[in-house]
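Heads up, one of the protein chains got dropped from this complex, but the rest are sitting where they should.
Now for subunit A:
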């Protein structure tokens, strides 16, 4: 099955490798170039300062910011759409399953081999990209003064990112098996991945562990961690959101929130508090998220096996 898998999916695998390794290559080259032309300390400062701090690398840094805020987190979806979804659906649509599943191997053997081989390949691609990205981003989190924490690039974490790739792949396989159509399966794989990934990243991830609460001054005086919420406490310890607190402090018209407003709040007796996850929780969070993705992937694969076994496909 190794040759069959390679022969049937080599084009898609090669294209995905171009994307993942291409991006990794870009980060590798720019990271190496930055470190070659500047001292480590200077590179670290590039991430903290304005574009004028190190003008020759400002473009690279802003390109990365754009990429990691848009494309990179949903990169795994590509795997599901182009590799996962057609895996079973193309065989069904082109009726080649009638050839493949009547040779001297069982459909279960066929599916096991393909899922294992391709699943390992995409996990590996994801891991290579995430490892390079981690290396590239290291100066941003290790300076004497830093704006960033690993939590800021959580999606590209070396545990969570490959797991997300694996999950996207498994979800794609399931979507293709359910829809029995290549294009429909690809669409479902994309929608399905976003429908799981976005709520997970936005609403579930902050709750992997209970947040800690400190007052704003001590939060800003330490470095790192992931602030998930800002609240204001009045003298009796009641919690208010920012605008609610302002309104209670007697402010009737303002559209912005700055030091002036903060001062007003302080005078009215409000204390700003920060709910946050300390930076040393990063690996625990990575493990939890990777665990969720791997469990979901296992669920998708199990369901696919059940569907194929039931021959309701």
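Everything below uses one rule, namely that a residue touches a chain if its C-beta (ideal position, glycine included) is under 8 Å from a C-beta of that chain, and two chains touch if they have at least 3 such contacts; residues count from 1.
Assume contacts and distances are computed from a predicted model.
According to its UniProt record, the chain left out of view corresponds to "ABC-2 type transport system ATP-binding protein" among "Spore germination protein GerLB", "Competence protein ComFC", "Cytochrome c oxidase subunit 1" or "ABC-2 type transport system ATP-binding protein". The chain omitted from view is touched by exactly one of A:37, A:106 or A:238, namely A:106.
Residues of subunit A in contact with the chain left out of this view: 1, 3-4, 7-8, 94-109, 309-311.
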